[in-house]
Structure formats: structure tokens, C-alpha cells
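Of the protein chains in this complex, all but one are displayed in their positions.
Now for chain A:
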Amino acid sequence: MSSTPTSGNGSEPATPGPWRRRRKGGRRSGRGEQTVVPRAEFTSYYGKPVLNIPAWKPANIAGYFFLGGLAGAGSVLATGAHLTGSPVTARALKVSSTVAIAGSAAALIHDLGRPSRFANMLRVVKPTSPMSMGSWLLAAYGPAAGAAAVSDLTGLLPRTGTAATVGAGLLGPAVATYTAVLAADTAVPAWHEGYRELPFVFAGSATAAAAGMALLTGPTGEARAARGAALFGAALESGATRAMEGRLGMIAETYRTGTAGRFSRAAKGLTAAGALCATAATRSRTAAVLSGGALLAASACTRLAVFHAGRASAEDPKYTVVPQRERLDRRRAGAAPAR
């Protein structure tokens, strides 16, 4: 037994008594970073996280987010392509959305502690649970997306097929964005504090991914809309990400460092490359394929970055304690004169 708790990695100065750690202020010069003198130190219980870390597997949950986005936004673009006379792209997107949503659901089920009890997801309808709402949404969207694809591939029931295409197209944006609410509706600082922008990050990332799929699978003659969607998605995602990191303050570190930082930088690079190649997609099939691949990879990286940032923000008690302590101190300072 030691009188001075020491940190796991031994890099922090151990002081007698409560666990205190110096907080480095202004280490990074991101926008919104607080450069005024921060609290010199914060206290935690032997550096242990305040939150319990979710047992979610990165590949399952980021995959569930990525595939859900690809499917949802894909259905929107499929509907547009279907209605404006781009049949090859429309068919490809209907098929990719069906495969993606099946994969998304499979990833979610695979991540359950008791996969055989998956059906319990539809045991109740619970508006306070984004996962319950999402399960019901998938239960409506999945069959619509599937019917649209089957009708297109087989030529059977074309009117039903069109109705299913439009139905999936209208549900698609909800499928692409509800997962942001699912992540934000937790105590995880990097997710919860970004709840305003995260749905826009996911919407942009999903649109870029679906546009990438359209560029990858559609002929050059039909690439014009996909190019527009790619640029729109990339711009939306970049803008929303920037806004979110600005709002997060010190918590934004978790998006810039470690595993999340690597995926985040990869996502930004791939998005830029994908958008650049997309501008040539109507002339060059090679450019379209390169753009499509880059945009799909970028979207997957974005979801992995979000997942890992959340994890990092839950693992270090700093991100839980410091913002709460500052909020509490502000409230007390505000309440004191009134008394």
C-alpha cells in the first residue's frame, strides 16, 4: 500500500491525497479551444473513468452506423435516379441499400450480448429510446428497400416497386440520421455534447457514401447527379464536423488524437480526394471509380472516428469531470449574488 496513489502509466506527478492531474491548457490551437487560464487541475478517483465503457465492438457499431447511412442516403439517391431516368444507377443503389441495411442489422445483432433475443427489440415501442425507435424504423424501411430492389431486378409489380422506392427514399434520411441520436443520447462526452451537429455529420457522411456507391456502380452518362450529391455530402460533413469540434471545446481533443484522430484525418483526406475526383466523374470512368471508393472509405473512417472519440472521452475522467465541474462552478457563481 502506498500513501500516494500513482497513475497507471506513471507519467503523472503523484500528490498525496486525492488524485489530481494537471490539465494542459491551450495545447492545441483548435477553434473554440479555451485559452483562458483553465482550472489548474482536476480530481478523480485514481484516474479511473467515471463512466462505464460500452462493450460495443468498433467494427460492429461503426459498421452499423456506416451501413445504415449508406443504405438510407442510397435510397434517397435511388429514388431521385429512378424518377429522373437514370435506371442503371437507380437499380444499383436499390440493391446496395438492401444489402447495406441487411448488413447494418446483422452488425447490430452480432454485437448483442444475447443475439438470440434480437426480437426483444420489437417488444415495446419506446420514444425515449433511440434504439427502440431505430428498430421500428428499420422494420419499416428494410422491407421497403428490399421490395424496391426485388421489383427492379425482376421487373415484377413495377407500380408497387415504384411505391416501395419512394417509401424507402422518404424513410432513408431518418435511417441515415437516427444513429447520431442513438450515439448522442448517452453520457459519453464526445457524443452527447455534439448532439446538435452529429446528425448533420452523419447525414453528410451518408450522402457522400451513397454518392460514392452511385459513382462506383453507375455509368458515366448518369454520373452528374451523383457528382452533385458527392459534393453536397462532403461539404455538409466537413462543415458540420468543424462546427461540432468548435462547440466541444476541450472534448474535441478526443476527435483529434489517438485512434480517433487517425481515422478523422483519414476521413478528411479521403473526403477531399473523393470530392476532387468526383468533379471529373462525368468525363472519366476512372475518376468516378476512384471518387466512389474514396468517398465510401471516408464515410467508414468518419464513423470509426466518432466511435473511437466517444470511447476515448469515456475512458479519461477528465472529459467527464472538467466540463461538469466548470458548469457547476458557473452555476454557483451565477446563483451566489441572487441569494
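The rule is simple: contacts are C-beta pairs under 8 Å (C-beta built on N, C-alpha and C of every residue); 3 or more make two chains touch, one makes a residue touch a chain; residues count from 1.
Operating definition for what follows: contacts and distances are computed from a predicted model.
Enquirer: There's a gap in the complex where one chain should be. From "Cytochrome o ubiquinol oxidase subunit 1", "ABC transporter ATP-binding protein", "4Fe-4S dicluster domain-containing protein" or "AzlC protein", what does UniProt name that chain?
Expert: UniProt lists the chain left out of the view as "4Fe-4S dicluster domain-containing protein".
Enquirer: From the listed residues A:65, A:141 or A:178, report the one that touches the chain absent from this view.
Expert: The one listed residue touching the chain not shown is A:178.
Enquirer: What is the set of chain A residues that contact the non-displayed chain in the whole complex?
Expert: 1-3, 5-6, 16-19, 42-46, 48-56, 73, 76-77, 80-81, 83-85, 111-115, 117-118, 120-121, 123-124, 126, 128-132, 135, 170, 172-174, 176-178, 180-182, 184-188, 191-192, 195-200, 202-203, 206-207, 224-225, 228-229, 232-233, 236, 310, 314, 317, 320-321, 324-325, 327-328, 331
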